[in-house]
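One protein chain omitted, others in place.
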Amino acid sequence: MQISVKELSTLLNGHVVGDENALLNTVAKIEEGKPGALSFLANPKYEPHIYTTQSTAVLVNKSFEPSAAVTTTLIKVDDAYASFTFLLEQFAGITKGRAGIHSTAVVETNARVDASAFIGAQSYIGNEAIIGPDCQIHPQVYIGPGAKLGKNVTLYPGVKIYHLCEIGDNTIIHSGTVIGSDGFGFAPLEDGTYKKIPQIGNVIIEADVEIGSNCSIDRATMGSTIIRRGVKLDNLVQIAHNVEIGEHTVMASQSGVAGSTKIGKHCVIGGQVGFAGHITIADGSQFGAQSGIGTSIKEPKGKWFGSPAFEVKSAIRSAAVFKRLPDMEKKLVELERLLTNSKNKEASETNNN
Amino acid sequence: MQISVKELSTLLNGHVVGDENALLNTVAKIEEGKPGALSFLANPKYEPHIYTTQSTAVLVNKSFEPSAAVTTTLIKVDDAYASFTFLLEQFAGITKGRAGIHSTAVVETNARVDASAFIGAQSYIGNEAIIGPDCQIHPQVYIGPGAKLGKNVTLYPGVKIYHLCEIGDNTIIHSGTVIGSDGFGFAPLEDGTYKKIPQIGNVIIEADVEIGSNCSIDRATMGSTIIRRGVKLDNLVQIAHNVEIGEHTVMASQSGVAGSTKIGKHCVIGGQVGFAGHITIADGSQFGAQSGIGTSIKEPKGKWFGSPAFEVKSAIRSAAVFKRLPDMEKKLVELERLLTNSKNKEASETNNN
Partner (left out) sequence: MQISVKELSTLLNGHVVGDENALLNTVAKIEEGKPGALSFLANPKYEPHIYTTQSTAVLVNKSFEPSAAVTTTLIKVDDAYASFTFLLEQFAGITKGRAGIHSTAVVETNARVDASAFIGAQSYIGNEAIIGPDCQIHPQVYIGPGAKLGKNVTLYPGVKIYHLCEIGDNTIIHSGTVIGSDGFGFAPLEDGTYKKIPQIGNVIIEADVEIGSNCSIDRATMGSTIIRRGVKLDNLVQIAHNVEIGEHTVMASQSGVAGSTKIGKHCVIGGQVGFAGHITIADGSQFGAQSGIGTSIKEPKGKWFGSPAFEVKSAIRSAAVFKRLPDMEKKLVELERLLTNSKNKEASETNNN
């Protein structure tokens, strides 16, 4: 596709400084600009790139005034970042909006698929499953018996939704993610073996959630494992049985939450973080990457780091001193020696007296 | 489904205290009780909930005597927890016991599928593969050429079993798990590139094993990667080539074992733990979450924590002191100053003398 600077500016209600007939056919970061590309400048720290970028045009905030010569064409808009995001959505949107059931999909007799939904090739929809309006089910997806999808749910290729799990409106789940596998529940027997505890609950994922690829979210032993509205999970995340993740909490890749733990709303969790089971985490808590949290956190909006985690500033200070530990130990031994010598000397002087 | 308290009590050989005509249609944890639900009380620390639970009936041990008024109906049985587990198994069992091959499954000519086994939609059974009696192969499973499944194996949707791997009786494997991918073996060449070392072994999983979702278990370079009888692996676990996991060892989510390491029997391994390659871990060892184990452990039944891991009580003490490191460093500097001053003073007094 190709669009002129003028057309684009009109679409965004902007103002052109430069060549309004230049043609655009792609997008690029301002620092990786190339002819034919549109870039944007929102963060002032990227300003130096606007004087050297190869991009044909750059979206800027209307308040922006260059402090040197620019060769690229500027499109001034109210909010350069918001305009750029809007455009990206238009680009990305081109593959949406299909409807119908592919001939190679298997839809069991009692499943209900809304007429506006799309079921891709080689997908499987189990008995009594419900697929709401505008859902986009990509190829090779499995939706188990009795599972329910709300409106406009997107499941990428190969997603597996076990029986009886529920997915809320507008939720997006990426390839390889498994929703509703059995919780890790085994009762130890006296002979040292383990007996499986049946996992008869389900998983409830509320609306506006996005879950990355290859995540595992286990069904509850009883009741539900719950992912609240607006939660965003990155790839390879583990959510154990009976966990609850509060609204609008975000969790980076390879983090894990052990069984029955409740994480509050609006938390921000770095990568490779681990939470022990049966604990509660206050709203607005933040955790640095690779932190390990073994006990409940009651104070909201705290920031934590380390394994075991403690208050982030203290944790960073301790980590800094950790590097000097061998020196500290040497110094300590030396002080001990000095003090012992001095006491011995004192003792000897006392004796001499 | 619906069942009366009386019917349930008869089934469990129990004794009713309360309304034996009350009707039950679901199960719930005692602290999350609701009308129509059956709960259980086994652990005394949950006793307070029995006086407030909304559940219609609660299974209790026959020795249980309430210390206050209860409004729920009690069903007294020999072992409340065992009875509840038995019931859960009955509930969960409703989807089992199918047989036959779905019309969309692909079964290669020389594969052998027992007549009592079930092969779900869109599954693939390779040449020379053997599927034993009562196996439940869910949709979209791949079983490679020459792979062998014993009796009553359950493979959830999307499991991938590479060629020549073997799965023992009663083993359960959850969605997304891959058995038999190539081990990570590359020989470094002089020019800084790597040459693949062919991985021609297989994976042997013995009987009564359960493996969670999205795990990776690599085939051996030669010989077999072995998961012994009764092992339980949680989700997103990594088992490298030529590893052996001993009988009845349990391993929580996101843990990993590097190549050729042998883990003993009856070990208990927390989440996000890592084991280096080519080491041996004694039977009955236990490891706290996020531990890192770099060397062999010879003493059985030890408890370990930390990265690098050491004896758990010492590790917890060190972690506690770690928080005070900045204070320790300040104190050390102060002591050094005092001692230097005092020595200087002494020296100066000596000089004055």
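The chains carry the letters A and B, assigned in the order they are written, with residues numbered from 1 in each.
The rule we apply is simple: contacts are C-beta pairs under 8 Å (C-beta built on N, C-alpha and C of every residue); 3 or more make two chains touch, one makes a residue touch a chain.
Every value quoted in this text rests on a predicted model; they were computed, and no experiment measured them.
Set against the missing chain, the residues A:L236, A:A276 or A:I293 yield one that touches it, A:L236.
Among A:H49, A:K76 or A:H174, only A:H174 touches the chain that is left out of the view.
Across A:S67, A:T85 or A:N341, the single residue that touches the chain missing here is A:T85.
Listed by residue number, the positions of chain B touching the unshown chain are 104, 106, 122, 124, 140, 142, 144-145, 158, 160, 162-163, 176-178, 181-182, 184, 186-187, 192-200, 214-216, 218, 222-223, 236, 238, 240, 254, 256, 258, 272, 274, 276, 292, 294, 307-308, 310, 314, 317-318, 320-322, 324-325, 328, 331-332, 335, 338-339, 342. Interface residues of chain A with the unshown chain, by the touch rule above, are 27-29, 32, 81, 85, 88-89, 91-92, 95, 102, 104, 120-122, 138-140, 156-158, 172, 174-176, 208, 210, 212-214, 230, 232, 234-236, 248, 250, 252-254, 265-266, 271-272, 289-290, 307, 319, 322-323, 325-326, 328-329, 332, 335-336, 339, 342-343, 346.
In the analysis below, only the chains that are shown with their structure count from here on.
Distance between chain A and chain B, defined via averaged C-alpha coordinates, is recorded as 24 Å.
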